[in-house]
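First up is the structure itself, then whatever we jot down about it.
The other protein chains are all here in position, but one chain of the complex has been omitted.
Chain IDs A and B follow the sequence of writing; residue 1 opens each chain.
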Amino acid sequence: MTSLTELILFLVVLSDFAVLGTSRLSSCIRAVALQGLLLGLLPLVIDESLTRHAVGLALGTVAVKAIVLPAFLRWAIREAAVRREVEPLIGYTASIALGIAALAVAFAVANVLPMRGGEAELLIPTALVTVMIGLTVLITRAKALLQVVGYLMLENGIYLFGLTQARRVPFLVEAGVLLDVFVGVFIMGIVVFHINREFDSISAARLTELHE
Amino acid sequence: MTAARLLWQLAALGVLLVAAPLILGIARKTRAILTGRRGPRVWQLYADLRKLSLKGAVYSITTTEVFRLTPLVVLATTLLASTLLPLNGQRALLSFAGDFAAFAGLLALGRFFMVLGALDTGSSFEGMGASRDVTFASLVEPGLFVTFVALSVAGGALSLSGMLGAELWLRWGAVAPTMVLLAGSIFVLMLAECARVPVDDPATHLELTMVHEVMLLDTSGPDLALVLYAHAVKLSLFAAIIVDILVPRSTLPPWSAIALLGAGIIGVGILVGVVESTMARLRLSKVPLFIASGSALGLFGLILLLR
Partner (left out) sequence: MLTAAIASWSLRRHAWGDRVFASAGLTGCVTLGVAAVYVLGARDSASLVVPATTPGGDWIFAIDRLSAVFLLAIALIGGAAVVFGTSYMAAQRPHRPVWFAHSVLALLVAALALVVMAQSIVPFLIAWELMAIGSYLLIVTDDEDAAVRRAGLIYIVATHTGTLALFAMFASWSAHTSDWSFAALASAAPNLPNQGTAILALALIGFGLKAGLVPFHFWLPPAHAAAPPHGSAILSGIVIKMGIYGMFRVLSLLGAAPPLWWGWIVLLLGAVSGVLGVLWALAQHDIKRLLAYHSVENIGIILMGLGLGALGIRYGYPALALIGYTGALLHTVNHALFKSLLFLGAGVVNHATGTRDLDKLGGLARRLPFTGLTFTVGATAIVGLPPLNGFVSEWLVYQGLFRAAQSEDLLRLAVLGVPALALIGALALACFAKVVGVVFLGSPRSVAAQTAHEGDRGQLAPMGVLAAACVLLGVVPALGIIPAMAVAVNVAPELGATLPDAVAVARAGQWVGAVAVALILLVALVFALRRWLMRRSEIRSEETWSCGFEGTSPRMQYTASSFADPLLSTFGRIGGVVEERTPSSYSSHALDLVLDRLVLPAWDRVHRTALRLRPIQQGRLYVYLLYVMVALLVLLAYLALA
C-alpha cells in the first residue's frame, strides 16, 4: 500500500503547485477540491484495515473538502461577481520557485523532526509543504477568495499532520479540524459579502481602509 | 558476443532513425482525428522529405557560409546525440562518464547554429524566432539537467547508459513514482524543445506567431529536408528518454526491448497529438511559467530522491 500512499501524497503536492501556478480562480478551486478528495482517500489507504472510523473520516473529508467547500467558493465567485483572475502580488514563476524552496525546506526539516509518519514517510514533509504553500498563498494573493483557498490549504496541511496521530488520538482531532475549516470558511464567506457590499471589490488589501 | 551487441545497438539506432518521421505523422494524425478531420497520412513526412530532397535550393543573397553550414550541423549533432542514448536496454553505442553533458551540448550546438542561420538572413521574422527560441531554451536547459541529475542519483551512474539503463533498472522498483514525475518533466521539456503546442504551433502559417518554424523561412530544398528530419529525430530522442525512464528494459531480450521502444515512441507521439488537440497555444508571456512548472516537476523528483 505504501506506493499508493506515496502516489496520493505526490498528487497532493502537485495540487499545491497547481494552486501556485495557475492564473484562473476556478482552476485554483478545482485544485483545492482535488486536494480535498485526495486527503479523503488517504485514511483509507494508510489504515490497511478498513475501520469504521477511517471510512467515516474519509467520507466526511471528501464531503466537506471536495464537495461542499468548493461549491461554496464557486457560489461566492458567482454571487460577488469576482474577476476570475488570481492577480497575485508576485509572479507565478516566482511563486513556483518559492514553492520549490518550501519543498526543499520541508524535506530537510522532516528528517530532523521527532515525529514519524509510520509507514508513510512522505506524510510529514507533505504536510509541512502544504502548510507552507498555504501560507505563501495567504501572503502573496491579496484577493479575499484566495485567502480562503490559502486558509483551506493550511488546514489541509494540519489535517495531514493529524493523520500521523490518527491511531493514537482518534476522531477528536479530525472532527475539530473539519469543524474549524467549516467555521473558518463560513466566516470568510460572510466577510467576502461584507467587503463586497461596502467597496464593490473583495481585495483584502482594501481591508486596511477600515482602519480609520 | 560484442559483435552481436554492436549489431543490436545499430539495429535499435536504425529503427529510431527510420521511424523518426513517423512520430510526427502520428502526432498529426491523432490531432486530426480528435478534432474531427481526416488529416494527412502518417507517412506524409517521408513523402515530404523525398520531395524536398529532390528539389533545388534558393539561398538569400544576404546569407554567408554559416547559413549553408546550419542544416549540416543541426543534423550531425542530432544524429551524434542519438548514439549516446541507450535504446535497446543495453549500453549505448557511445557511453562514458559525463556523456549527459555531451548530449545536451550537442543539442545546444545544433540550436546555436540554427539561431545563427536565422540571424544570417537578416530577416526580422527570423530574428524574432531566434530570439524566442533561445529564451525558451534557456529555461529548458536547467530543467533538462535537473532531470539528468535526478536520474543519475536514482541510478547512481554518471553516464546516460547507466542512468537510463542497467543501473536504473536495479533500483526502479523503489523509485517508481519519482520516475513518473521525471518522465512528466521530460515530456513538458520535449514540448518546449521540439516546438510543439502549447509552446509553439507547428501547424500555424502566420509568421508572427511562429517560434521554431519561422527560423526556417529561408531554408529550402534539401536543406529544409535535413532540418525537418533532424527535428523529427530530436523529438523521437526525447520520446526515447521518456520510454527509457518509464519502461526499463535492460533484462529483456534485445528484440523485445526494441519493439517496446517502438511502441513507446508511438505512444508518446499519440500523447503529443492528444495534448495538441486539447490545449491551446499559450500566450508568449505564459510560456516561461509552463516550462518552469515542467522543471519544477523534475526538481520535486530530485528532492524526493535526495531526501
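Following the convention adopted for this analysis, a residue touches a chain if its C-beta (ideal position, glycine included) is under 8 Å from a C-beta of that chain, and two chains touch if they have at least 3 such contacts.
Because the structure is predicted, anything quoted here is derived from the model rather than measured.
Chemist: Considering all chains of the complex, which shown ones does the missing chain contact?
Modeler: B
Chemist: Of the listed residues B:A76, B:L246 or B:L282, which contacts the missing chain in the full complex?
Modeler: If we include the chain that is not displayed, B:A76 is the one touching it.
Chemist: Tell me which residue among B:I26, B:A137, B:M190 or B:V275 touches the hidden chain in the full complex.
Modeler: Final answer for the missing-chain contact: B:A137.
Chemist: Quick one: say which of B:G14, B:G98 or B:P253 touches the chain that got left out.
Modeler: B:G98
Chemist: In terms of residues, what is the contact footprint of the unshown chain on subunit B?
Modeler: Where subunit B meets the chain not shown: residues 53-66, 69, 71-73, 75-77, 79-80, 94, 96-102, 104-106, 108-109, 111-112, 115-116, 118-125, 127-128, 130-132, 134-135, 137-146, 148-149, 152-153, 156, 158, 207, 217-218, 221-223, 225-226, 284, 288, 295, 299, 302, 306.
In this section, only the chains that are shown with their structure count from here on.
Chemist: In their complex, what parts of subunit A are in touch with subunit B?
Modeler: Per the touch definition, subunit A meets subunit B at residues 3, 6-7, 10, 13-14, 17, 21, 23, 92-93, 96-97, 99-100, 103-104, 107, 110-111, 122, 125.
Chemist: Looking at the complex, which residues from subunit B come into contact with subunit A?
Modeler: 176-177, 181, 286, 288-289, 292-293, 296-297, 299-300, 303-304, 306-307
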